[in-house]
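Data first, discussion second: the structure below is written as structure tokens.
Only one protein chain is missing; all other protein chains are in place.
Up next is chain A:
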Amino acid sequence: MKTTRRTLLQGAAFAGILIAAPRFSFATARSTTLRCVMHADLASLDPIATTASITAYHGALIYDTLFGHDADSITRPQMVSDYTVSDDGLTYVFILRKGLKFHDGQPVTARDAVASIKRWGARDGAGQHLFKRVADVSAKDDSSFSIVLNEPYPLILDWLGKSSPSICFIMREADASTDPGKPITEAVGSGPYMFNRAETRTGSQYVYDRNPEYVAVAEPASGFAGGKVAKFERIILQNMPDEQTAVSALQAGEIDFIEKISPELLSQLEGDSSVKLEVLNKTGAMGWLRMNTLQPPFNNVKARQAMLYLIDQAAVMQATFGDPKHYKGCASLFACGTTMESDANTGWFKGGQNIEKAAALFKEAGYDGTPVVIMQQTTLPVLSNASLLLAQWLRQAGVNVELVPLDWAGIVARRSNKGKASEGGWNIFMTYASGSAYNNPIALAGHAATGEKGWFGWPEDAKHEQLRDAWAAAPDLASRQKIAHEMQENAWNFVPHVYLGQWFDTAAMRSDVNGMIGLPDLVPFWNVSRG
């Protein structure tokens, strides 16, 4: 065949069509689909069996809750149309909204709500605290149920509507009857989106389709409350472990949203008009350091107090986040920018890092030179860097340090060992939680000081526990703030843990994505639209 200029042009035109064709179809799908890269892979589908945030996001898409906190932290009815409280504050009767249906077409009944509350109550820290005061939870008929208490518990509605894991999602009775310790693998709720298992690829992408039967509350979306209107036909949560790839994909318009961007990649997006950056979680996250209080040297309160003077939060934060606009130091037991934030007993923080004082306190504690084992988390830069800095400061204070680098799975396995560090135990590990999680001394397991029954590190303090109970029983916010102040005054004396600083992750999204609701513990995808 003879090659002419015409055939070459035809060939070039054909090639152009081939390259462009998928773009047209992609553009059509793009207008109705929101593609999101989240901070982690969805390892479990059960938002009660795990406290992992990513599973709470999954839960918020497919399940609904009885109540929800609005943007002003006021608890508002969600699946409940009406409720009454007896004069003695012991009996709550709830009536479900009409027309609520699960994704399999079955109506949501009071029996589903009762089973779900019981399962949540067996698992969640706040739920367990509440259930110590619950005499009975039972369905009265298909649409109403009651909770009867042994003693008044003013936070009951707050707990049912909280948005921090574990959230009291309403599941089908059959699912909610599963042992709370055994993760369910079903994903059928009554929420604004339905889990599309057929198109989900475990470890790669999780697909959610709009629930056409969902009846949103006739109010504007506000925080975790209000109308959960699904404006996209489909939400896809993608697991993209490489952040640079995710940033490039966002710039190329292949994805619409990245939940968290590392500070070093922000500059790549800052001048790009097709992308916008936003801090959705205004209370940020706080890194914390847990010490094994059952073993020397941290079984001595003086050694724990030494840690307060040893850590320079600004230096820890700067090592990872660079620009101070992304972080701040915070000495409040309840995180900064929260309703319980307090300034009580923070002289150690205001005075700045004092290694000499720390060294003196270690001496008073009778530290004998035995190596202190720090489990260095290698998968999260902020915690890995913090471990290196801490090791250096401990050495300067005369402490012999052994750094043990471990991935997260290695740390969570080893941290359950209560024994000596030389026998497979540990002395220090670090992790983090959202700022708002610290604001709740009941729900966050690490706020308990119940000794060996409690969370890793096992601090014990009777006064702290009394104050926690008093906090939960307090009738209003002002009373709780007063007790929180007292709790902090006491806590920085017995030192259950030490903070590393508070940081604020930046989310990135295409500039045409609007209506993203900023919640402290959750990224909800209702109310979000394009254009």
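The criterion applied here is as follows: a contact is a pair of C-beta atoms (placed from the backbone, for glycine too) under 8 Å apart; a residue touches a chain by one contact, two chains touch by 3 or more; residues count from 1.
Basically, contacts and distances are computed from a predicted model.
The subunit not displayed here is recorded in UniProt as "Peptide/nickel transport system permease protein", chosen from "Probable septum site-determining protein MinC", "NH(3)-dependent NAD(+) synthetase", "Peptide/nickel transport system permease protein" or "Tryptophan synthase beta chain". From the options A:Thr33, A:Thr91 or A:Gln251, the residue with contact to the chain not on display is A:Gln251. Considering the whole complex, the residue from A:Gly89, A:Pro107, A:Pro154 or A:Pro183 that touches the absent chain is A:Pro183. Among A:Leu406, A:Ala421 or A:Val523, only A:Leu406 touches the chain left out of the display.
For chain A, the residues touching the chain absent from view are 18-19, 21-22, 41, 43-45, 49-52, 55, 123, 125, 165, 179, 181-183, 185, 201-205, 238-242, 244-246, 248-249, 251-252, 254, 379, 406-410, 412-416, 431, 433, 437, 444-446, 453-456.
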